[in-house]
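And then chain A:
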Amino acid sequence: MRELYTSELEELESLLREEGQLVDRAIRAALNVLDRDDLELADELIAFDDEIDRRYLTIEQSIPSLLARQTPVAGELRLVLAILYINLHLERIGDYCVTVAKLAKLAHGLPRDRDVLEALEEMGERCREMLSTGLEYFYARDFTDSKALIEMDRPIDRANRKLIDRLIALGPEEPQREWAMRMMLASRCLERIGDHAVDIGEQAAYLVRGRFEEFTDASHKTPRATS
Partner candidate 1 sequence: MTEPAFSLRTSGRLRRRQLVSRMMGALAFGAALLAVAVLAIVVISVANRGASALSLDFFTKNQAQGFNPSGGGILFAIVGTGVIVGIATLIALPLGVLVAIYISELAPPRLARVARLALDITNGIPTIVIGIFVFTLIVAAHGQSALAGSLALAIIMVPLIARATEEVLLLVPSAQREASLALGVSRWRTTFSVIVPSAMGGVLTGTTLAIARAAGETAPLLFLTSLGASSYADANPLHPLQSMTFAIFIYAEQADPAFQAKAWATAFTLMCFVLVTSLAAKLAMARYRKKLEG
Partner candidate 2 sequence: MEAIRTRIELAGQGRSSTAGDREAVFEARDVSVFYGDQRAIDRVNIDIYQRLITAIIGPSGCGKSTFIRTLNRMTDLVPSARLTGELRYRGIDLYGPRVDAVEVRRRIGMVFQKPNPFPKSIYDNVAYGLRILGMKKDLDERVEKALRSAALWDEVKDRLKDSALGLSGGQQQRLCIARAIAVEPEVVLLDEPASALDPIATSAIEDLMHELKRDYTLVIVTHNMQQAARVADMTAFFGLEVSPDGNRQGVLVEYDETEKIFTNPSDKRTEGYVTGRFG
């Protein structure tokens, strides 16, 4: 039944999956750029974002048409909306990766601090984990273990705090100070990537449960629902 429609939905989801994989590679590449201070890789990453944007645009343009033509309801409506939002979040994550790459380029040649770089690596890897977990929940349509996703946020917070303390400890002298400022912005980007990954998880939950819930946000430490 409605084979054309079903295949359109499948195609959209598979594009999203591709985009997710590309974004995952982008995060890893951004972390590598920071770790190795690799200018070439940074440029490649910036160019790579075009691939992500292409898929983003395709999905973005298809959805109004799909909504108008196929009038999805119930689970399929939630699926289309989830795809719409996840698409947006992925694209933003991609953009943040580009920002990290640009920051790394600007910070090239400046003295680096091992502890800070480790913290950034830790934050980045936790982000990747959250992203892939959230996406897995989405693909599997299974949201039995939401706690795990919320829990993953904590290591990022911890790493972030540790990082800020370390940066402050580096002191006001140039050129450390410039490097610290750039890395501060980079950590900000990674934190935002983490937020978007959580949002993707929320979309997966919405799809499965039919209710939209915010897991946590800055003002509420415990999860609350909008029913």
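Selection rule: all candidates are chains of the complex that A comes from, given by their letters.
Miscellaneous remarks
Rule of thumb we're sticking to: a residue touches a chain if its C-beta (ideal position, glycine included) is under 8 Å from a C-beta of that chain, and two chains touch if they have at least 3 such contacts; residues count from 1.
None of these values were measured; they are calculated from a predicted model.
When the candidates 1 or 2 are screened for touch with chain A in this complex, the one that qualifies is 2.
Per the touch definition, chain A reaches candidate 2 in the complex via residues 1-5, 7-8, 11-12, 15, 54, 57-58, 61-62, 64-66, 68-71.
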